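Part of the complex only, each chain left as placed.
Think of it as A and B in the order they're written, each chain with its own count starting at 1.
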């Protein structure tokens, strides 16, 4: 089902650069304008979405999951 | 206590652009190279860190919190 819009405020567009496949979860590196964004999702989702190197994706992060540090 | 390094792979450097203060939690907009990153943290943390508009910060996101969508 197509989603018209989502509440997740942090949406970073990019392309899949690398996928590290595991038996249950996998790691995806997405190349965005900001640099690499890393995601861990289920391996089933990778298959269902048909993700591979080069696929155009959105990396999404809910605001309550973002921590802030002073440097 | 200063932290030498952290496992969080997604670290976006930027400056606080706006703070919306609430009684318990507050919303921070951070301007990064990737665009705006929004974070919701406790208002106490904002005071303890001394965050204000212009403060240089890191927005951090654990990889397991990043979702992937196809566009």
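Everything that follows uses one rule, which is that a residue touches a chain if its C-beta (ideal position, glycine included) is under 8 Å from a C-beta of that chain, and two chains touch if they have at least 3 such contacts.
Just so it is clear, the structure is predicted and the values come from calculations on it, not from any experiment.
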Complete-assembly copy number [criterion: all chains share one sequence; 2 shown]: 6
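Everything that follows uses one rule, which is that only the chains that are shown with their structure count from here on.
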Whole-Å gap separating chain A and chain B, where each centre is the average of the chain's CA atoms: 18
Touch list for chain B against partner chain A, complex: 3, 8-10, 12-13, 27-28, 30, 32-41, 45, 49-51, 55-71
